[in-house]
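Every protein chain except one is present and positioned as in the full complex.
Letters A, B and C mark the chains as written, and numbering starts fresh at 1 in each.
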Amino acid sequence: MDFNFSPEEQAFREEIRGFLDANLPDPVPDEDPAFLQAWNRKLREKRWVGFSWPREWGGGGGDLIRQFILKEEMSARRAPALGLDFMGLTWVGPAVIKHGTKEQKAEHLEAILDGRSHWCTGYSEPDVGSDLASLQCRAVRDGDEYVIHGQKIWTTSAHFASHIFLLVRTDPTVSKYKGITCLLVPMSTPGITVTPIENLSGKASFNQVFFDGARTPVANRLGAEGEGWKVVMGALANERSGISESTEMQQHLDDIRALAKRAVRNGRPALQDDRVRRRLSEMEIRVEAMRLTGLRHLTDQINGKPSGSETAINKLQRGILEFEMSELSLELLGSEALHQGEIQHDALGWHGTVIGGGSPNIQRNIIAERILGLPKD
Amino acid sequence: MDFNFSPEEQAFREEIRGFLDANLPDPVPDEDPAFLQAWNRKLREKRWVGFSWPREWGGGGGDLIRQFILKEEMSARRAPALGLDFMGLTWVGPAVIKHGTKEQKAEHLEAILDGRSHWCTGYSEPDVGSDLASLQCRAVRDGDEYVIHGQKIWTTSAHFASHIFLLVRTDPTVSKYKGITCLLVPMSTPGITVTPIENLSGKASFNQVFFDGARTPVANRLGAEGEGWKVVMGALANERSGISESTEMQQHLDDIRALAKRAVRNGRPALQDDRVRRRLSEMEIRVEAMRLTGLRHLTDQINGKPSGSETAINKLQRGILEFEMSELSLELLGSEALHQGEIQHDALGWHGTVIGGGSPNIQRNIIAERILGLPKD
Amino acid sequence: MNFGFTEEQGFLREAVRKFVDERCPMAEVRRLMKTRDAHSPELWRALAEQGTLGLLIPDEYGGAGLSWVDFVVVLEETGRTLLPSPLVSTALATMALLEAGSPAQRSRWLPRFADGRAVGTLALLEASDRQGAAGIALAAVRDGEVDVLRGEKRFVADAGAADVFVVAYRVGTALRLALVPKEAPGLRVELVPTLDETRRSGTLVLDGVRVGPEDRLVAADPEATLELLLDCGCVAVTAEGLGAAEGALAVTVRYANDRVQFGSPIGRYQGVKHRLADAWVDTESIKSLLYYAAWTIDERRAELPRYASLAKAYLADAFTRIGVDCVQLHGAVGYTIEYDIQLYLKRSKWLRPMFGDGDYHRDRLAALTLG
Partner (left out) sequence: MNFGFTEEQGFLREAVRKFVDERCPMAEVRRLMKTRDAHSPELWRALAEQGTLGLLIPDEYGGAGLSWVDFVVVLEETGRTLLPSPLVSTALATMALLEAGSPAQRSRWLPRFADGRAVGTLALLEASDRQGAAGIALAAVRDGEVDVLRGEKRFVADAGAADVFVVAYRVGTALRLALVPKEAPGLRVELVPTLDETRRSGTLVLDGVRVGPEDRLVAADPEATLELLLDCGCVAVTAEGLGAAEGALAVTVRYANDRVQFGSPIGRYQGVKHRLADAWVDTESIKSLLYYAAWTIDERRAELPRYASLAKAYLADAFTRIGVDCVQLHGAVGYTIEYDIQLYLKRSKWLRPMFGDGDYHRDRLAALTLG
């Protein structure tokens, strides 16, 4: 156990800080597309976009600890995300690097790093719910093409995505895990229709995607036919370091502390209220526990023992925190909570985040059955 | 809806208060057997023991509202319980009045009112748990006697009871509800052995009772053979008015308020701590909700619509309150909570009370399935 | 002692439920919430014809002269389907008139409230963290017998639909209450977008509004009148919230019976059913507190402050939990605008601060009980 960083790692941290001092405007114009493009170009020059990707494909070739340091420093200064194509960087790129053909790598990887592509992922389907492997969307081979029929749902960002990382059933006669194939499909393909689903804030953040005989070349298949489940499980493991979750929650905590500092409750500063103080401390405890749990799993990853179900810990902690933070922030607003506003909007939005990661009850089932060894229901 | 009492009811309340002023010592010597006997004689003279029993059997012939007033006033002054044989008064007496022979009534009712008997109830068995009707304890008819073999468990007070209100299986060939019979058995009967079970406080509050060929005359059967389930369900309904539960919780609340008034936390009076104040208010809210819910059910009973599963409301509220009160009282004690003492002892004891009424999860299943109509698990 | 509803109250409940189901089903709620005031004059007149609007108003002013227990029955049913309407606001304005209105003021407004020609509301609050009299700072400038008001009243419910406002202000340290009609020169309403789209809130801008003696309420003790109005507000929104919580529970029970996952309706799992059972225990317990609190308005005013706080504190936190649990138990669809459950979630967020949140009322109870 050693939480000290090596001199080289420390120097890397200083390098990031220096870069941010020199380049990051205050306040960060994080809604300005021109700034975000320029920012991405600067990060690309440093090879900090796709930091852990191999250098031969345009990545940084960085190790996990430096990646952690990079994320921590960027997040502490509220710099924009590392890269413009979130899904591409997190899911698609690593899968293409592992399973892709030379042509696929050339076509997609640099585009992801430059933010020229914008990927979405087509996994969930109506009535399939938590049981992902039961998916029904069909692709039938017709010469050099697959012909796709079916439907996806809860597809985040599909309404402005350039490509979809798509799971389809190519063989319904074998066991459900073996008949699945992964395709890389441009959203401009004829036969694809996107219907946005409005969320409770009235925004379209996810979609239904319909495939009505959409055709895509066999060259767009990632990995072998019937190997789609393996491909996607590898990609899922990539997503689960838990580090970014805790830095995000740390930012929320900073925000709610700032709110508490200016809030007044019934004529008295909110920070003089014992219960407000203790609720903030309770959040600090859980955020710090998440950060350190993330570091434990990072160590496991570095040692080649990537964590499996253990990531459910931080998912559940996050659910508890999002709820608590939403409620406290609304309480601190007093009657202002009746109105629309950013804080009020965020307080409704956490439901989407929490459900997006698999509902808390599903996480609890996983823990109870896989880790504690209790019988299946 | 009318929460006013009639002038006659108000006069009855005044009568009780006058009686208490004249007769109840302060402090109440509620551990002194001689006082308790004398107190019971005084209450018997007023016909307040067995207040709702018919006058012909020595009861008060009182109505439910006056019974409520009587309990409320007695409890507010922390007078001893109304009667000495709790199980006899609550369960056995009403069942004997309804189903008993003239001889059974003569033998048992006055003894219960005078506190000469001490009843326990033999329902639960090992491995039967919540599914009471699956009981296995056998009674076989042999001439004018039943011969009993089997075992009961969690039998409160059996180690000093004079009689047991016993459920046995007389016919294993019919459906489980139909083969049950109710017997009124003296504990002195040969073939009955009692083994106390120590609870976590090291006290014996409940027992195992073994029947090894114990014989009891057929004359001790309450109701017809095979009608035991009906008899006991009627008795169970009697128990469930919920009024006494809320008066008990009100006493706990008074105690914990008194504790909070003298407690200091980290050098500051506990009553200056916002969180302590609000936790006390939260308890006040739930206790008052219990009291009023009890009154709603009392009204239903008066109108001949006795509540069924609705009593689960106050059982669950009680579980929440007992937990909260136990934890807050220990927190208010500070380091004193390390030691043994009455408050610490009570803080462990609530587990018994809560489980005794059927575990909270069982109550939730009942509500979800019977009232909300959700499917059985 | 009788803690039950009369047969008439049973009929009233049935009638309101039938009216609401027929005249304002959820599709109509969604249509109304897109309109400027979330208020339908047609629906309002139909409610008047039912006798609902005049419920608290005495016979002599064209009402039915019924009690708050009756009104709570109505609000529970209108809350159940999130009916958009200024029902509560107008009832509170009615209470202001019944408590402290002059005969002329009553004659002018109460018949119009009863038959649906006018809508009233309270305009009391200023600071977002303050409920009671201590938060009222708006100072009148005296011009002879006239009080001239310059300032703002915020968080005014149904501000756009209202024809008359009950405004609180100060002359020196003395609190005054007055009726200000919407046509009063210098009065302006600014609507503010609301979290719960079925509800409306606005700021009343007072730019030299003149309040003459005939406009002022004649309260002997304005602070007491103000407290009564706030406590009645507590009871009213608790009733609406109870109905909404029951509605959310019913919607979710239906979903849990219908939605099949891993081969069973999700309502089979204890993870679902126990939370719904807890929600039911809460709604039943709130009923007990609420009905008694309503009865104290009618019969035992001295107990009202405590019971208003007991009921609202329970509701505020329990409905928050119920709203969140019910959305979560819906899974992903609970987060879509298509399903109704999110409307109940928003109502739960709306009702929490209205007339004081849980901690506010727990503090108030502690002050009453512990000193």
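Simple rule for what comes next: a contact is a pair of C-beta atoms (placed from the backbone, for glycine too) under 8 Å apart; a residue touches a chain by one contact, two chains touch by 3 or more.
Predicted, not measured: the structure shown is a model, and the values here were computed from it.
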{"item": "Chain not shown, its touching partners among those shown", "value": "A, B, C"}
{"item": "Omitted-chain contact residue, chosen from A:R41, A:K203 or A:R296", "value": "A:R296"}
{"item": "In chain B, positions touching the absent partner", "value": "124, 129-131, 154, 197-200, 202, 263-267, 273, 275, 323, 327, 330-331, 333-340, 344, 347-348, 351-352, 354-355, 359-361, 364, 377"}
{"item": "Touch residues of chain C, complete complex, unshown partner", "value": "269-272, 274"}
{"item": "On chain A, residues whose C-beta touches the chain left out of the figure", "value": "1-5, 9, 65, 68, 257, 260-261, 271, 274, 277-278, 280-282, 284-286, 288-290, 292-293, 295-296, 298-300, 302-303, 310, 312-313, 316-317, 361, 363-365, 367-369, 371-377"}
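What we mean here is this: only the chains that are shown with their structure count from here on.
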{"item": "Distance from the mean Cα position of chain B to that of chain A, given in whole angstrom", "value": "55"}
{"item": "Contacts with 2+ other chains: residues of chain C", "value": "269, 272, 359, 363"}
{"item": "Where chain A touches two or more other chains at once, by residue number", "value": "273, 275"}
